[in-house]
Structure formats: C-alpha cells, structure tokens
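All protein chains of the complex are present and in place, except for one that has been dropped.
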Amino acid sequence: MKKLITPQEAVTYIKDGCRVMVGGFGLVGCPLTLVDALLDTAVKDLEIISNNLGEPGKGLGALVRQQRVRKGIGSYFTSNPEVAASYHRGELEVELLPQGTLSEAIRAGGAGIAAFYTPVGAGTEIAAGKEERVFSNQKFILQEALKADVALIKACQADELGNLIYTKSARNFNPIMATAAKIVIAEIDEMVPIGELSPEHIVTPHLFVDFLVLKEAGRT
Amino acid sequence: MKKLITPQEAVTYIKDGCRVMVGGFGLVGCPLTLVDALLDTAVKDLEIISNNLGEPGKGLGALVRQQRVRKGIGSYFTSNPEVAASYHRGELEVELLPQGTLSEAIRAGGAGIAAFYTPVGAGTEIAAGKEERVFSNQKFILQEALKADVALIKACQADELGNLIYTKSARNFNPIMATAAKIVIAEIDEMVPIGELSPEHIVTPHLFVDFLVLKEAGRT
Amino acid sequence: MSIKNDIAKRAAASLKDGDIVNLGIGIPTLVADYIPENIMVFLHSENGILGVGPTPAEGMADKNLVNAGKLPVTVEKGASFFDSASSFGMIRGGHVDVSILGVLEVDERGRVANWSVPGKSVLGVGGAMDLLEGSKKVIVTTLHTAKKGDAKIVKTLHYPITSERQVDLIITDLAVFEVDSEGLILTELSPGVKLKEVKEKTEAAFRLKEDLITRESKRGEGAE
Partner (left out) sequence: MSIKNDIAKRAAASLKDGDIVNLGIGIPTLVADYIPENIMVFLHSENGILGVGPTPAEGMADKNLVNAGKLPVTVEKGASFFDSASSFGMIRGGHVDVSILGVLEVDERGRVANWSVPGKSVLGVGGAMDLLEGSKKVIVTTLHTAKKGDAKIVKTLHYPITSERQVDLIITDLAVFEVDSEGLILTELSPGVKLKEVKEKTEAAFRLKEDLITRESKRGEGAE
C-alpha cells in the first residue's frame, strides 16, 4: 500500500534549496493543495521547475512574491508579470526553455537519458551557451535532462498501490514529472481499491509514486 | 475516415531497399497478416527494424531465409539462428542495440530528436564506433534516432479515424513505431465507430496512422 | 465581419481535408469558426489534446479542459488526451500538418519573430519555437501593420527570431504572400486593396506572382 499522508507531512520532504517540479499548465492540473501546504512552510531558496510560475500572488506566484524561489525553470512565465519584475531586479534567476524542450528534458531525466539534440531553438537566443551540432544538414542544440529532488503532481484517481490516471488536459506535465524526481508526491481527487483501474488505462504505474495526498478545498 | 485497405494494397508501399519497422516482441504484437502479405511480394534489399527477426523460416524469418533482408536492426536475433548464420556468411548486415536503446531511438525518431546520450552499453562492444561523453562523472554513448519509410504495426482496436488501442503485452514496440515512419500501416483485430474509444484510453492518436488493415487468419 | 475575422477566414480556406492543425492565440483562434464545411480538420492543442471542439456553452466549462491559451474548450468525437512530452513529440516530430500563428514581425525571408519583446515584462516562449520548427506547414496570420502604422513585414527583424525556419504563407488584412527559398511572393490582394498600398506598407522586398489575383469580397466562401 502506498502511504497516504497529509499535505503538511508531504511538504516536509521539501527542504531549503531543494529543486521541486510542480505539475500543471497554468492552474489546470496543478497540485494546489500541495502548493498551499508549501506556502505555509518557511522553506526558501527553492528551484522550481514548472511550465508557469502561477499568477501574481497566487499559487506558485505567492512563493515568488515572498522571494522564496531562487530560480524558475519553465517555458511561459508571461502570465505572472511579477516573475519578469523579480528577474529584471536580479532577485530571481530564470531559465526559459521552449515548452517541448522543457517537457522532453523532464522525460529524459526520468528515463535515464543524460541529454538530447533538439532542433527547436537552434539559431535563436534560446541557444545561447548551448552546443550546436549538425545532423543530416539540420542544426540541433544539446539539451541536458532535468531532474528534481521532489515532484508535486496532480492526478485524478489513484489506487492503493499508487497507480495514477489523469483527467482531460489536466494530464499535461504530471505523468512526466512523476518519473523525474527522487520523491514523487501525487495529489489526487479520489482513492480507489486496487484492481479498479484497468491495466490498459493506467497512465502512471505505481513504481513512480512515493506518496499520495488527498485534495482539499484550497485557497488559491 | 482513415483508409481501410487490403494487406496486398498495404505492402505496395514497401519498395525494394525500403527501411521498414515491424512491431512485436517475438510473435506477440507482430502484424502477421501484413508480414504474410509482404512475403507474397518480390520486394528485396529490405532494412528491417524489429526487436527480433522471427523464427527460422517463419514470419520475418521467412524473409531472411529468402535473402530479401539486407540489414536487420534489432536487439535479440538469438531466437532465429539463421540470422546469425547469414550474418557470419556475410549475407546479412546486423546492427545490434540494447533493447532500451532500440526503443528509445525509435521514440526519438518519431519525436524529432536527432540523437541522445544513454549510459547503456558504455564501455562494451556495443559502444564501438560511438561517441562517448561524460556527464556528471558517468559515461554515456551517443545514439542517433531511428526512422523508417514504412512501419507495420499491430493494434487491437482502431476507430474509423485511426485511433488505436493495444492489448496487454502486445503493445510493446507498436506505439513507438507508429510515430517513426513516413507511412504507418496498422493491422487491427477490429474496427469500432468513432467515439467508441475513450479520449483518456487512446494510446496512439490517429494523427500517426495512415492506413488500417484487418487481421486475417494467417500462415505464420 | 471584422478585419481579423476576414484574415481568419482566408487562413481557414487554405486548409485541406484531414489536416491536423494547431492554432495559436489571437487571430489564429478565430480560424476554428471558418473551417469550410466540406472538409474535416482536427485541432491539436499543445497542452495535450487532439480533436479540440468549440467553446463550451455558458456555464458548461470544464476546468480540466482548456486549450493552449488556457481558455475552456470542448472535444470532438474521436479526440484523445496525452501528456506534454508526447504532445511536443507530435509537433517536433512533424506530425502536425499546419500551424497557424500570430507574429510580431516577419522578415523578407519569411522568418518570424513572435516570442520575445526585449525589456518588456514578457518572459515566456511557450510552444512558439516548437510549432515553427516542427509543423509541416506554417501559416502566419497578422494585421499588415502594427498599431502605429509600422510595417510588420520587414527587411530585418527588430525582435528576437523564433526560428530559422521560413514560414509557408503570410495572410494579412491586405494581402497574401507565399514564401520560397528566395523570399516573399505576393500572390493575392484583399478585396478593394491596390498593389500600391501593399508596397507602401511592406518594408520587406517581395516579388509579384505572375497571376496575382484580387480576392473577391463575396462572403461565406473561401478564396481557394
């Protein structure tokens, strides 16, 4: 049986300076109960890997406003202008990746691939400082894999072993982040008995999942 | 609607010298109707990417026996000793890859990744001629992606758009090969109306699939 | 019909039956409303949907079902959901037939800037580079000039380039350009638009297609 823990217990796995992946595309598929619990701690100097960094003062945006994020790695921080402001003031380090490169780097991290050559971004500002290499007359740039200490993800249902399924476009980054962190904590809407989820339909097999947390009515 | 064609029409897309991916782990998940139809043509000089090359005289093994395969790229040809014999006689070129490197290279081919660094095989005979590189004090070797002219895959059900689901361990290489060839032909047990397959359960979205062929009672 | 809708309608007319299509934010989103009735296209959304349907009716939005612009959508029969790595594998791997994108600028080789405005509080690239790099065909839909009248089809990009890839078609309120290895070719003028106006408002050099046409203003049909 996978250990069902409280949101407060869950976030004790996140220490100062940790690198944390957080699932979601904007608020869709974001583990908001876990983010709320993290906000209630004093943890700081975090490196957050997430497609977005919330909205001003909301979700991950609250962590940014409280200056507890040292670095953000993601693809689209535009929806939170405070990220750009902090970045321009030199308070927040930012690593911007094309969304496909971000997701592929996370998948690579979970799959034991050290780095890969992608054509996306070759010849652009994104390629600055990255190795360029030609394969079959086309330019590619080298992207290293991304891994994290902890992943906070959101699923729809889990069985008692920790097998997960997602719902609609809330799937997004969650299944790949489930593979790429030392400790994976899944916030779920509902727990079902073992055997309830079809072996054909399970998206994240339980070997990836360490802890489960039930979703609560949230703040953000 | 995706074009439902006969096995005979399907294999007309395979010309002399083509590179063809064939799904399956041994006979499990192998598109045997399509392989049979291919046997009935006179096509030769094929480059076959497949985990195995059938058994002596059976399935892809029949193509090997008829000396119509120029090169085999796969991970485990042990189950067909004729492959080793042809190879040692210099009649058949063989590229042996660890099974994980083979599957990852096919996935990379389908996902627009040119090459990737894997730790598997570093320091072994498999690494001969491949670039070695150290990331975080660990040795990795560079593997280029694999793509094909045609992929012959096996699925369980398709809807009329070409969305596919698989069954049990017959899934294996089929979903990744579906992404990595110019023309993808899926042999299916059954066709169902559009909407019958849940959007959450579809494994291969229809954009990957060009043609569908109904399975026939086979020879091999 | 607004100018933006006219552009969207012209873009929709260049789609083919069976196309897998990714629509960017802005004018491209409007294209969905003008798909010709005699063809079936499938909308891909990079956050993990193939088969995006119309906007849901008031009050029927599902918070777990949004498009890449984070707006509520529905799905068509035969749709599927997948994770972000799979979705961008589709894009980068060349499985999306057409992407229709908005731009800040296009240069005279047909290359695009549409992701970064230096110094502004905009910090994001999203899927812009992936779509430009990986789509089989890229159509740009844009107003011909910026708000202050500055050319958007320029000699040299002022904003950071999104990809070295040349787009295939540029559709503005005034004209349509095709792009070949040498640069832009004006192929079509919008109803009532004179060549002189296009020349004045386009900074980039362009050639004229031999059979340059003026699109008719007839409503309800595509031009192709």
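Labels A, B and C are assigned to the chains in the order they are written; within every chain, residues are numbered from 1.
One rule holds in what follows: contacts are C-beta pairs under 8 Å (C-beta built on N, C-alpha and C of every residue); 3 or more make two chains touch, one makes a residue touch a chain.
None of these values were measured; they are calculated from a predicted model.
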item	value
Chains shown that the absent chain touches, full complex	A, B
Option touching the unshown chain, where B:Thr33, B:Ser103 or B:Asn163 are the choices	B:Ser103
Selected residue (touches chain absent from view) among A:Asn51, A:Ser86 or A:Asn163	A:Asn163
Sole contact to the chain not displayed, among B:Ile5, B:Leu39 or B:Ala122	B:Ala122
Residue touching the undisplayed chain, where the options are B:Cys18, B:Val43, B:Ala62 or B:Ile176	B:Ile176
Touching residues (missing chain, whole complex) on chain A	107, 109-113, 159-161, 163, 179-180, 194-195, 197, 199-200, 202, 205-208
Where the missing chain touches chain B, by residue	25-29, 51, 75-79, 81, 83-85, 87-88, 94, 96-104, 106-107, 118-126, 139, 166-176, 203
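One rule holds for everything that comes next: only the chains that are shown with their structure count from here on.
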item	value
Chains touching both chain B and chain C	A
Chain whose mean Cα position lies farthest from chain C	B
Centroid spacing, where centroids are CA-atom means, of chain B and chain C in whole angstrom	35
Averaged-CA centre spacing for the pair chain C and chain A, given as whole angstrom	30
Between chain A and chain B, centroid-to-centroid distance (C-alpha), Å	33
Shared-contact residues (touching 2 or more other chains) in chain B	111-113, 199-200
Residues within chain C bordering two or more other chains	75, 81-82, 85, 88-89, 91-92, 133-134
